[in-house]
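All protein chains but one are shown at their positions in the complex.
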Amino acid sequence: MTAMTQNAEARPVLELVDITKRFPGVVALNKVSFDVRPGEVHALLGENGAGKSTLMKVLAGKHRPNGGKIILEDEERVFDTPKEAKRSGIVLIHQEQSLVPEMSVAENIFLGSTPRKWGNRVDWKRLHADSTEILERLKCDFSSRDLVSSLSIAKKQMVEIARALVFTPKIVVFDEPTASLTDHEKPVLYDVIRNLQAQGVGIVYISHRMDEIFQLSQRISVLRDGEYTGTVNTAETDEESVTQMMIGRSLELDHASKPSEFGGPMLEVRGLTVKGVCSDVSFTVRKGEIVGMYGLVGAGRSEVAETIFGLRHYTAGEIRLDGQVVDFRSTHDAVTSGIALVPEDRKDQGLVLGMNCRDNMTLAGLSTVSSFGFMKSRDERAVYDRYQQAMKIKSPSWRQRVGNLSGGNQQKIVIGKWLHTHPRLLILDEPTRGIDVGSKAEIHALIKELARSGYAVLVISSEMPEVLGVSNRIIAMYDGRVTAEFDADNVGEDQLVQAITGMTGSTPQAAGAVV
Amino acid sequence: MASAEDVKQGFMLSKNQRAGLLSFLSAQGILVFFLISMLAFSLFSEQFLSQSNIMTVVRQASIIGIIAVGVTVVIIGGNLDLSVGSMLSFSTVLVVDLHDKIGPTNAILVMFAMTLLIGAVNGFLIGFMRLNSLIVTLAMLSAIQGLVLIYSGGQNVDIANQGDTWFAFFGRDYVAGIAVPVLLFGLLAVIVQVVMSFTGYGRRIFAIGGNPVAAVYSGIRKNWCVFSTYLISAFCVACAALVLGSRVMGSQNNVGQGYELLVLAGIILGGTSLLGGAGSIWKTVIGVLILGFIQNGLLLMGYPYYAQWLVTWVIIILAVWLDLAYKRKHLFTTHS
Partner (left out) sequence: MTTLKSFLRGGAFIQPIWIFVIALFVFFSLMSEYFLSLGNINNILVQTSTIGLLALGMTYVMINGNIDLSVGATLGLAASLAVGLQPLGLTVAVLASLAAGIVIGAINGLIVWKTGVNAFIVTLGAMIGVRGLIFVYTQEQSFYASNFAFVDFGASTIGPFPVLAIIFLACTLIMHLVLKKTGHGRNTFAVGGNPEAAMDAGIRIGRNMLINFIIVGFFAALAGVLLATQMGASTPNLGRDYELWTITAVVLGGTKLTGGHGSISGTLGGVLAIGILRNGMNMMQVPAFYVLVILGAILITVLIIDQRLNVPTAKGVRA
């Protein structure tokens, strides 16, 4: 513990002062300050879209900040490229894979800095010796000669970490490092982190998982909607107060007006199993009811939605829509049967970014605005105007390319697209990810209003205030299974957290799922 | 710093007012280029702008143009079709050979059916099997060329009684003073342009080319749509074969060799992006005509016919580069 106290008084190796980063339509970071001391693990917490990843990309030279200072070892620095940041000792371990699949582990570790012999020849002996040495430090059980494409996701992650150790790093940023690791693999990672710590490296640790954060970190900083909300010493705080810092006070407002009159079951899912994705998933959504599906990224929530929507084959189970058993061969069948899916990834799955607002809005219901195959442009305009006004979409005109709108307005276009098809079941996957607070509240209000008018709504989210604030019932998922079901108005946050992290001692079902 | 960025943002906003004009010029850039080059050629040769010369150029360009109309649809849908040249050889040889054997009507029907069948094979492999369109159509290019040679036994075919068949209509006749090939080209271009701009089908093809994943997530039957684009492409090739066979009243085995690349050159020059999701038929028409007029203009100025290839090289790259540079500057600034 004496070492720890010394660290606490040491000068920060890195300081971020008043960092501001704007994207079109969104302020991603507003005057955020943050520092890291040598040899400490500083956890960075916040909901999805709170700005954690953006902050780290600013630090690693991937984004240029619009304002603020980066001070590394008492010297103000500007990083124009990731390589500059890396050279200065700042290493970011990416959430998304940045490996070259068809190259060996060793080559990926030393990408761009491969040891050479005369004639530009790769010094394989040294390359593999150096890589093996790093891999041994990380206790990896694969060879430096393996092809990266043949490795599991967890092992790829270890390659990314190994890459960080090539240069003697001063700061290592771990962005959700355990998201794709199994319980068996996590302790290895923890050892690596403690090892780095002992060498005096400053660690920034981004994670949603409270247990990890309390186990590893010395300090915790919290971001909320791009704003810095404070820093606390881990030893002097508990999960509840940290959660409070993350969520803020907006929670109470949302509880106000949930729908309360429900009809018969609209969607019944029984024992749904998709190989390698989810198993034995059962739940029901009634008419006029909002069901929240809560779980961490990778728990299989989106996959369940995609299966209902006809995008995946299921191997066992049954899906009933309004009493009828359905098995859609294509999304087209699902749409004509009255299912709508607002997908998780707005830009890749939800919108054709190069098309204008109106065309995106009518894309799922083209037959309703055409006769004999010809588009009726007046009807199309009417559809656009109706939803534009109803949802207060801010766009200069219907001709505006959707790619130029802000995230919130883009999402409203996607929702409008589906409302226009008059679905019976509306599935929203992470409806407010990366959206500013104002639009968020508007979308939440809209969801409730839709349910009140009779839609059956399934909201998938990894944000606790969202599922608590919007839904009537909450289904918790962990590792491809439904672990628990709650009444949203009578559930403790700790219960929810336990159900989605597979912690022992929650519900009887959850205990079964941990195996 | 923050303030500098603010200034820049403000500057961008004021620029927005001019953006309308700029984007108009950019969209019509190829048209402007077309008019300027026409003007330039007309300065060098009085003949160039004469009605008969223009009609000749358009008639010569019509075969490539007809094919390009179909291929443009494929490209807007995000795929490529390199097999059209071989298909043209196949269809022309077929229709000419069958003409004397089973009569013109039947020959035309069989030729259309067979060409559409080949288009369906392309469409099945690319739309339903989801294979890479470049390689599939490359393989088909080779396979169809082989089929032509097998069918004809390596012999050239021709129509025996050339003066005495209504088949001559498609390649040699005039209606209201306009050559039939030109009429056919114009008709197809207008119909397909209308389909692409004003129907739900056209909208779906644009969506698939723009973002295939989002299209599927919007309930569009992507496989059927992609499949259909290859039928359209095949139909256009069949029309071109009709014109070519009728004009020549005979056919060599490799008559369409290299057409796929000339067609692509015309489409690219017109400004349709190979990435899919954008483009238009009339741009393609202009692109094809530019190629035709450059060749003609250079010939009239006394240069050999191959001089146009050098010019084509330069203008294709300039056209695409300028288009790209413009888009980077004005459309993509908002993305990080």
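We just call them A and B in the order they show up, numbering each chain from 1.
In this section, a contact is a pair of C-beta atoms (placed from the backbone, for glycine too) under 8 Å apart; a residue touches a chain by one contact, two chains touch by 3 or more.
Computed from a predicted model, the values in this text were never measured in an experiment.
Undergrad: For the unseen chain, which displayed partners does it touch in the full complex?
TA: A, B
Undergrad: Considering the whole complex, which of A:31, A:312 or A:394 touches the chain not shown?
TA: Candidates A:31, A:312 or A:394; residue touching the omitted chain: A:312.
Undergrad: Out of B:114, B:179, B:216 or B:285, which is the one that touches the chain we can't see?
TA: The missing chain is touched by B:216.
Undergrad: So that we can see where the missing chain sits, which residues of chain B does it touch?
TA: 82, 125, 129-132, 134-136, 138-150, 154, 212-213, 216-217, 222, 257-258, 261, 264-265, 268, 274-275, 304, 306-310, 312-314, 316-317, 320-321, 324-325
Undergrad: What chain A residues would touch the chain not displayed?
TA: Residues of chain A in contact with the hidden chain: 81-83, 98-103, 107, 111-114, 116, 119-122, 124, 147, 150, 276-277, 306, 310-313, 330.
Rule of thumb we're sticking to: only the chains that are shown with their structure count from here on.
Undergrad: How many angstrom lie between the CA centroids of chain A and chain B, rounded to a whole number?
TA: Once rounded, the distance between the two centres reads 44 Å.
Undergrad: Taking the touch rule as given, give the residues of chain B at its contact with chain A in the complex, in rising order.
TA: It is residues 1-2, 5, 198-201, 203-204, 206-207, 210-211, 213-221, 277-278, 331, 334-336 of chain B that touch chain A.
Undergrad: Going by the contact rule at the top, pick out the chain A residues touching chain B in the complex.
TA: Spelled out, the residues of chain A in touch with chain B are 20, 22-24, 63, 66-67, 309, 311, 330-332, 334-336, 341, 343, 348-355, 359, 362-364, 366-367, 370, 373-375, 401, 403-404, 417, 421.
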